[in-house]
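Report on one structure; see the data block that follows.
Complex shown without one protein chain; remaining protein chains in place.
In order of appearance the chains are A, B and C, and numbering begins at 1 in each one.
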């Protein structure tokens, strides 16, 4: 069973050949998103419960012309956020059988600090503004109260310091990378915990 | 919304790279099938109800590492049996933009007289036993009562006559091809209507 | 030229023939079994017709079904691909009897070269050294034992019809011969509908080198060089390359010229392959002729730039060859890797299932002939060939380097394949030195071979 995380809906639905995304009215798209949220909130838990038991890697069921497919990632990385999951999947590509090196090489990728999905469970993440070498601020250690915009550290890009700032008010949590580590653009750096009733925007 | 048809689960679950179908113990496979049946019986109707409203062609949702995808076929052929839907999809291939010629060229393909799904609405179809030239029997015209196994016509394969027989008891309905038409193996030839409570096997 | 051709085959070769037809501007109809309804050739075809159920005996191997399909779709020729009915003289005869053209040698030619024993005798008479073998087909066990004694052990038991390793066994003693004779018979019967066998002297350390010849209806013949198919597992080709590392350029030219001369003299027609065994001294012995387009034909296409399937169709249509030996230039080095759905970890047990994700490698000098696509369900009814990866380079080293890269890039998720076997070959010293012999993999054992590669 995957560890409990908040539902997260990702991406826009694949358009059919008849109606490319570009041409689908915004109203309709938002309806889709609403539907996805409903599905996520109400149906997925049941669905997963049903299938957690079975040893299935992937399951596809049809009724009439409808199709439902449920897939468990092939590495046990359950519960990780989407991009990581995608990368894990990608890792299962048996490109000339060199899958392993593949999955690992991407393991240090950025998380979805941007789309706010990291939010709903009372934590958010300060991510890297650039590709370079990360240094935390000594005075921003775990437990420190911070306000949105406070500097938590910097990323050195060819000698120029790019600020890492707190995305919301809260308390500094775990630092996800070591001081002096190489980080890529958008990579998760520092967790910010905040009260369940979010203060930040 | 799709017209009501019996749930139909197709294929075995996709194997993951780590464990090809061949190696998965029978016990586990039957567990999978049980799970699929539960899913079909209990969850699909709800799932479809939720999504019938939205204009989605295909919808994919993730929670943590789990994925669920629900797809509506690209032609409005909801509720039709699988192969036909697939062929319709194939028709949408715009191979060098020559999609149309493509779709049509396959239009006269066989339907699923075999997998019994054509049954549920009180009709079945006698299909071609071979590739060749079809000739109906003069005495097997529409309205005639027939019993399973009765000869309805023949397909001429290099001068050898292959019998076209009624798959069930019933009444001869529409003839789907003209006398003297070229037919392929498995092609639908003659409709057999029968009482809603099927008599035939 | 023909107006419309029925393609009576499946998988990558059906796709290959379809492309050749289109290049020639000839309409094509793909004949398929129910199991191949969703296959790529059927999806890409402008016209396709279902000829029977999954069981090949009732579809791809059914002469009436195939011929009837050709007639009702208005075709005037049938391309049999390889395997199935491709070398069946009876089928070619029936095709002609119905006013259609069999794309390949005429029935008469197929008849003449139908029996391997007779063919060896025939071409031997035209100056080709042949491998010592039984005097004709084996009448019974007694005859087999006598002939084996005369030839001298080890001997190879071979079916008179067909190829691909089925019904073949190498035996070193009379007891072994007795014990496997029946097996070979039933295998041959099952595979080719013909259980007649013959014997051939077995050379322990030999290379398999074959010469591609092209002969038009007017007796103009050229050779397109040779292919080295010494990398085999249980008499099944795994990897083919050209030129052969086994022979000098002079020796290659000599062999090729003698082969095409003999083939023309013996009245062969259309494209064909003369197979030779080459021993440690570089002496070569003719063993058999293949009267079909072969799986490994792209190797020759990469070196010559000649579309061999188009050539085969043009010759069957009665066109003259149109070029001479001097026009054939063999350029660079090519290697073909047969990508099979088989599990090296489990004695190469063939597999089937859904291709979760397919990605074909590309770039300069890389060609992939395959019918795979993401989501394709490989049916369990036919052979395990998923496709062929062919790489070309100006020299063997470059071809090998590109082969490594392409094999690493190739993605066939959802199925167990023999890709690892090819990767192992490309780091194996014997292969890199061009010293593979047909018995090496079986002697070392594929498992040990893979393990060694993993260590290196």
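Just a few scattered comments:
In the analysis below, a contact is a pair of C-beta atoms (placed from the backbone, for glycine too) under 8 Å apart; a residue touches a chain by one contact, two chains touch by 3 or more.
Every value quoted in this text rests on a predicted model; they were computed, and no experiment measured them.
The missing chain, though absent from the display, is touched by one residue of C:405, C:432 or C:452; that residue is C:405.
Among C:127, C:219, C:318 or C:394, only C:394 touches the chain left out of the display. Screening C:14, C:31 or C:44 for touch with the missing chain picks out C:44. Residues 14-17, 20-22, 83, 86, 90, 93, 95, 98, 101-102, 105-106, 109-110, 130-133, 157-158, 160, 182-187 are the ones on chain A that touch the missing chain.
With the whole complex as reference, residues 15-16, 19-20, 22-23, 25, 40, 44, 298, 301-302, 305-307, 331-332, 359-370, 373-375, 392-394, 398, 401-402, 404-405, 408-409 of chain C touch the missing chain.
Just so we're on the same page, only the chains that are shown with their structure count from here on.
Mean C-alpha positions place chain B and chain C at a centre distance of 37 Å.
Look at where the CA atoms of chain A average out and do the same for chain C: the two points lie 51 Å apart. Each of residues 413 in chain C touches at least two other chains. Those residues of chain B in touch with two or more other chains are numbered 11, 14-15, 17.
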